[in-house]
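Note that one protein chain of the assembly has been removed; the remaining protein chains are unaltered in position.
To keep things simple, chains are lettered A, B and C as they appear, and every chain counts its residues starting from 1.
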Amino acid sequence: MPIFQEKARILKNQRVAQGVWEMRLQAPQIASAAYPGQFAMFRVRDELSPLLRRPFSFSRLNTADGTFDILYKVVGQGTRIMSALSAGDYLDILGPLGRGFRLPPKHAREIWFLAGGIGIAPFFGLLDMLRQHEIGFNITLFYGAATGEELVRCEFFEQNNCTVNICTDDGTCGFHGFITDSVERTCTLTSVPDYFYSCGPHPMQQRVMEWAKCNNLQGQMSMETMMACGVGVCLGCSISKNFFAGEQKIETGYLRVCREGPVFTIGDRT
Amino acid sequence: MPIFQEKARILKNQRVAQGVWEMRLQAPQIASAAYPGQFAMFRVRDELSPLLRRPFSFSRLNTADGTFDILYKVVGQGTRIMSALSAGDYLDILGPLGRGFRLPPKHAREIWFLAGGIGIAPFFGLLDMLRQHEIGFNITLFYGAATGEELVRCEFFEQNNCTVNICTDDGTCGFHGFITDSVERTCTLTSVPDYFYSCGPHPMQQRVMEWAKCNNLQGQMSMETMMACGVGVCLGCSISKNFFAGEQKIETGYLRVCREGPVFTIGDRT
Amino acid sequence: MTAKKAEVNLKVTLGPLSLPNPVMVASGTFGYGLEYSSLINISKLGGIVVKGLSIEPRPGNPPPRLVETHGGLINAIGLENVGVDNFVNQKLPLLLKHEVPVIVNIFGNTVEEYSELAKILDGVTGISALEINISCPNVKSGGIVFGTDPKQIQKVVSSVRENTGLPLITKLTPNVTDIGEMAKAAVEAGTDIISAINTVSAMAVDINSRKPKLGNIVGGLSGPAIKPIALKKVWNILNSVEVPVIGIGGISNHEDALEFLLVGARAVQIGTANFIHPKTSVEIIEGIRSFLESNGLKDVNEFIGSLKLDS
Partner (left out) sequence: MTAKKAEVNLKVTLGPLSLPNPVMVASGTFGYGLEYSSLINISKLGGIVVKGLSIEPRPGNPPPRLVETHGGLINAIGLENVGVDNFVNQKLPLLLKHEVPVIVNIFGNTVEEYSELAKILDGVTGISALEINISCPNVKSGGIVFGTDPKQIQKVVSSVRENTGLPLITKLTPNVTDIGEMAKAAVEAGTDIISAINTVSAMAVDINSRKPKLGNIVGGLSGPAIKPIALKKVWNILNSVEVPVIGIGGISNHEDALEFLLVGARAVQIGTANFIHPKTSVEIIEGIRSFLESNGLKDVNEFIGSLKLDS
């Protein structure tokens, strides 16, 4: 897995929902080596404040023209600085990093996407990947946000033949409640998926994990932790192996989200 | 001496010579309380990097419309950030600070201005002040820069009836050599001033000091040191009293450039 | 809103010292208290700690005395001050016109100088507490020796204790292996309160002139860079002694201040941030108030020390 450091040219950088921005970057080496679910470390400016690079998942990859997109939520100093950049500016980027999404196992047809908030980002690329596959997966997206205003590009999933279930914490759009409530309810009432992909904040991922264990489901989860290096040397981004362990198993030790992840396989019986 | 902290609106910010910028700010309270030779502390952005405010002398004061100008040289992070600002942006400014220029003593007619590099800045305001006075001073400006490209608005002094002597280190304009060489030479060959004002880098000011002592001259010097507070509390900007002491005197203790200065009186025999 | 604000209690009690709120300004960063009075209403402050005083006026260290670093400021002022008499006669009367607790920071080169200062100030009305500076790293003789040796700390603190009934704060230096041990020594010798930290020993050189950037060669680092170091030291002290602790070091906003209160500091002092934004301290007071309100707390004392360690 070669890693590249590129001065990427910003092609566009625009607000796409409340607090959410989309940036397109020209970075041929990174774009052509990357897979959906992988990420890159962004140096938000050529200064030591903020000190560390910021990790962002690829939302879409366009190998042909050497570009990729990210979707990012403005939450602090780094993302605030990024949102003030314009087309034509450059960003220093390290990537592609980590392990991205893998294809579902052979038997799987019914696929669920569980996206919480800005966790929607990598699903655009994942959908591109799955739609390129010869098998016509049936894909259902569960997409939760705090409020309707924060939802990003739901039409993309509709246009690509996904069933879209929206949930908002405040009920302004779709199901009123957490995405995990909606998932659990659907799962009991109607159907269970053959396979799932999940990305979102830690508390959501914890509930998804429990749900998967309870229902003995297989899937992949993209995790987020604080990162310093992004390349596996600092050992700072670790997550307990136990998080992914099955019901009975207790595992000691840690996995690096930046190397063994960010996408981890759940309930793998192989 | 009340001090104000104002969110000053930038009215213009433009390059006026090689590496030198001029900024006009709307800051009514500061502008109307300020005197030429005083300075203000600029917070270059709303972050803790760079940590400290940066001091700049008022170059011109326009009490009537509540604005003032500064002339600044881009030398590091702070001034680089300032040079990227545009009209309409705001800067947090603390001022007016320190003791500005005082009028020459009653007998003085022949006045010399000695400006080294960006040390030219406060002379615009000083000239305004002296020209408002009923006495028609004869003013000679000695103005030195590294190279001709760095000279700022010499025409202002010409238009206001000053004799202008330019010196450049590389000889691209005017006298080839240091301003202090030019001053010493003129002083020996033709005339001595009744009074002088000097502002420039420390090595220049040291030579000016020696020249003044040798020739038993009176004047005022505007000094620069590192500053943290600008208001007299940190005691960090101190300069040895001995710097200003006469030939024989040895004085212990320090003067705060931000309070007792930045303009100090030299050779005061009263 | 105004009615609601009045409900939140910010008063804190540090042994014999009561403060209207937990936010003071630190010694050496607020002069003798009045320089900033045209910019902020200083009577809103929890307290003002004045510049360190010695018996005689001191000229301080040769310049340069300041270096800016990444997120920090190194100073080597050398404890320049007007001397205790000038302070008492000229500065203090002006300061006392404002209703704000005045804390006097003192230092000496010998144990006797400390007791002498305590004796002089004990008789002066209007002083809320003494803060013993045994921690300045800039003065070659004196300072550093006392603050890094428990035996010396005991000598200094008890000599001051014997000579004053004023509430006593001992200010510790971070430049030690075990700050808890120093705190214990100060408490045994009778200090009522511990404050920490003073600046962190530091240095900077100019690669072009090949000279030190400070006249004194070395100095003390303050500002945001040292906040996580200060918090750890305060934590160590809180785990070593029972007396109230005042947190100092790199505090620039109300979140920073709340971090120190959360681990258990009963009050804080704001230093370098005053230079950057003179309104910092009063804004921190307001910020703490709003934070408590929006977290449904009616008293800052409910928040102090409420760190949860079992996760």
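Just so we're on the same page, contacts are C-beta pairs under 8 Å (C-beta built on N, C-alpha and C of every residue); 3 or more make two chains touch, one makes a residue touch a chain.
Bear in mind the structure is a predicted one, so any value in this text is a computation, not a measurement.
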Contacting the left-out chain in the complete assembly, out of B:V20, B:L48, B:M204 or B:V257: B:L48
Contacting the left-out chain in the complete assembly, out of C:P22, C:G72 or C:P278: C:G72
Contacts of chain A with the absent chain, listed as residue ranges: 1-5, 43, 48-53, 92, 94, 225-240, 252-254
Touching residues on chain C - with respect to the absent chain: 67, 69-72, 74, 148, 175-178, 200-205, 207, 209-212, 217-218, 221, 224-229, 231-232, 235, 250, 255, 258-259, 262-263, 291, 306-309, 311
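We adopt the following convention: only the chains that are shown with their structure count from here on.
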Farthest chain relative to chain C (centres taken as mean CA coordinates): A
Multi-partner residues of chain A (at least 2 other chains): 48-49
Chain C residues counted as touching two or more neighbouring chains: 70-71
